[in-house]
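Removed from the display is one protein chain of the complex; every other protein chain stays in position.
By written order: A, B and C. Residues from 1 in each chain.
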């Protein structure tokens, strides 16, 4: 409340820059500029914060100490962030985003805790401040907002950590936690949460309640995320992203600062929208994702499905088939990212095109482990944007395709989604590669994809399996074509 | 500032309803609901205003008087508004909207004046209020906002009145005011405006300056609108609509009320967007519209264009041509509205369809005197929505059209827009009726349309003129087909 | 070392800022708050309206015109507060005009939109 008006003006400018950033980030051509403008807005907001009367007051009283403190924290945090961002492999972007997201939630919860500690300190003692005492009144904006920030922040932190673990495929997270007891545990936590929310709102000065509430939030972050199947993780990350925004907005109510409220709610809204768009792309309901997990559907055993029907082929054989092909569609999946085969694939497509063959890439919206994952990888390898075709666009053309080369994709080309209503991925729109004259599937084994289910495509009459690591397979294949 | 918080909450609810209303009003299916929700929001805002502490204080001090006053004003205003809205003929909607818009601007200017008078009264006298004195300080928010409200409000009022006069085709407004002296007059007014703005901001308590500023605004409303050609009036109305919103928003800064600010800026933004969309549809630049007028381009004389080339036909002859037609496109224009021929046209299309002929309507975006004018009229006559085709949609089909019946349209089918770069309507996209096998033009004479220029279409080889009042012409034609 | 001067300068800059008088602080902060609301609402307006179909322009113009009559709220309050004779008279006029705009605007829009409604009979 007590801040010089021009600081508020700077915050307002930062808020507007954030909106502009969002606007630009949602267009393919302008996204880079949007990101830069977002960063500029952040710089303005942070600079303005340094001139906050509370900060200037502390500097006037204590000299450079406060500045050294925040400088140190910013340097440490900034370097960790920059290092992570620059070092983490591109295939691991989803995990990285989840982790950063968790840190944002943690920061909001900690801000609420710090504000609470400082306000309690200011309300007591000799020079007790009336404003601080008013903040600590039952059901004050400060109290309610503090409680919500702590809860959402904790939930975001641990939810994100779990998502990180699952996406990083740490073995502790390999299996979704489907113990039916979890419903009881969650119910108990929900009751505790409500009770503690009320307690913090009624008596904000009891910091113990606050931290207990944060702990409940953290636990809920785990128990709610663990049952969700890995295939649904991108949805969860978007949702957690939204939560981290809401936590920042709630922190804005704690410190009565509109830039936090605006930026936080922008993020909150965009996260919700992205979540909805993504659910639609995977043909799942949000509620289903959040509470369903992958359920207990009986999953057909791979051995039954594949028994005796698998035809495998080597590079030379496939090269011969490709020589007669006029149109080839390449279908990349998560395996492409694992094998880092994007450059190899690009070369293959160049070679095929040089021989007069038409080559296109079919991009499934949830191929990989993050929406847009394949686009990022293939763009890295300089594949022309026009050749990346979206699902609805390219599906009708498979019937006129001579060879579909599936590289490390599995669930997104699983015809069971179309044919088997009891399948866990039933109803998910898939790429209809099985309609192509010949299907070549490059993968290392018959092991299932993310959803953990067998794929009848591998046993189809027109399918040839090409067992090898993705990159090696494609390099060999390219060589075979060039020598053949 | 001194208002009970729940009133602010009601204002907030009203603001959100306004946003929802705008959202719904921009979809064809939901527009009616949007309008109703907007009205509900307004009701809430007005009801909340009755509980404003200033009002309740006055009621506590003076009994029912204040309520009777506002009740009387609301009743008078409401009944005038309702009567106008219900009585005014549908063809006159554009004028009606312009008029209502002017009243909105006037109201905002008057609110600013009233607030100023009351504040000056409160700042003086025995029980001088410090808050009122602060409001009257130089360059206070109150002073600046009051000045802007008065200026924009006055400009909106008189600009709208001029637009009304032009659209109503009052003879005083028949010719655009193109006296070159007007630039000097406007420059003088602009200087006076700036000087008075500064004067009001520096000394808000001098009410004389304020009213002088309002007068300058009113004059500018006239001098800026009068030179603009009637054909550009819809753009002007949209722009004035935007101004009335901005005036309301500025009034919100005067009385420190966020519902005025939010609703006003919504209207301001939407008006600007509509203006831009409309300029694009007419292929004109906004600056050109505002400062260009129709210019002094030498306009070809009608007699030269038409000399000896006009072929006119009677109902029976046209009926015979229509009997052999498989596809007929009806092109309505402003004359349809004047003749109120929409029902007759609908009947004609029914009769033609009953004989197995395909009938469609080609709707030019600026046909009539208001965007959407033709849609409203034809919808009134129950023409199915699917049959109303937009320009870009239907233009390619004229080559396969046997007969194009142009009813009271002129400028929107004038091929000079395509062929004559010196024409005042050069570059405006038009309906390519001249590509149809036969063109029948229904109008009363060879007099020009809104832009005041001759139309080479009338002299084309494949054009037949059918001179008569629109409604009578169509009724006769229908009768001729049925008897023929 | 000149680089060492930077923190010192920043420290004293910030410390001096603290000593600045907070003149007119509240009034201006209030303005920034309203400005925030104004800019956000403008943005919402821009976003919501872009891409209206052409045929809805007329009803949208008249509907938004009705909403701009929200100035009635200010008119009501200034009239009913009876703070000065001039204010009350002007307020009375303002209320009347605003209500013409509000009622006329919503009714005329409803009338127009009804024509789009196929089930009107």
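The rule is simple: a residue touches a chain if its C-beta (ideal position, glycine included) is under 8 Å from a C-beta of that chain, and two chains touch if they have at least 3 such contacts.
Because the structure is a prediction, the values reported are computed rather than measured.
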> If you put the missing chain back into the full complex, which of the shown chains would it touch?
Replying inline: A, B, C
> Out of A:19, A:176, A:313 or A:439, which is the one that touches the chain we can't see?
Replying inline: A:19
> Given the contact definition stated above, which residue among A:5, A:196, A:224 or A:254 touches the chain not shown here?
Replying inline: A:254
> Which of these touches the unseen chain: B:16, B:307 or B:399?
Replying inline: B:16
> In terms of residues, what is the contact footprint of the unshown chain on chain A?
Replying inline: 1, 11, 14-15, 18-19, 21-23, 25-28, 31-32, 34-36, 38-39, 41-42, 45-46, 48-50, 52, 54-55, 57-59, 62, 65-67, 69-70, 72-74, 76-82, 84-86, 88, 90, 93-94, 96-97, 100-101, 103-104, 106-108, 110-111, 113-115, 117-122, 134, 140-141, 237-238, 241, 244-245, 247-249, 251-274, 277-278, 281, 363, 365, 370-373, 375-376, 379-380, 382, 385, 388, 390
> Going by the touch rule given at the top, which residues of chain C touch the chain that is not shown?
Replying inline: 33, 36-37, 40-41, 43-44, 47-48
> Please identify, in ascending order, the residues of chain B that touch the omitted chain?
Replying inline: 2-5, 8-9, 12, 15-16, 19, 50-51, 53, 55-57, 59-60, 63-64, 67-68, 71, 258, 262
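One rule holds for everything that comes next: only the chains that are shown with their structure count from here on.
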> Greatest Cα-centroid separation from chain A: which chain?
Replying inline: B
> Just how far, in Å, is the C-alpha centre of chain C from the one of chain B?
Replying inline: 21
> Hey, how far is the Cα centre of chain A from the one of chain C, in Å?
Replying inline: 38
>> Nearest whole angstrom, what separates the Cα centre of chain A from the Cα centre of chain B?
In response: 48
>> At least two partner chains per residue is the criterion; list those residues in chain C.
In response: 28, 31, 39, 43
>> Among all residues of chain A, which ones touch two or more of the remaining chains?
In response: none
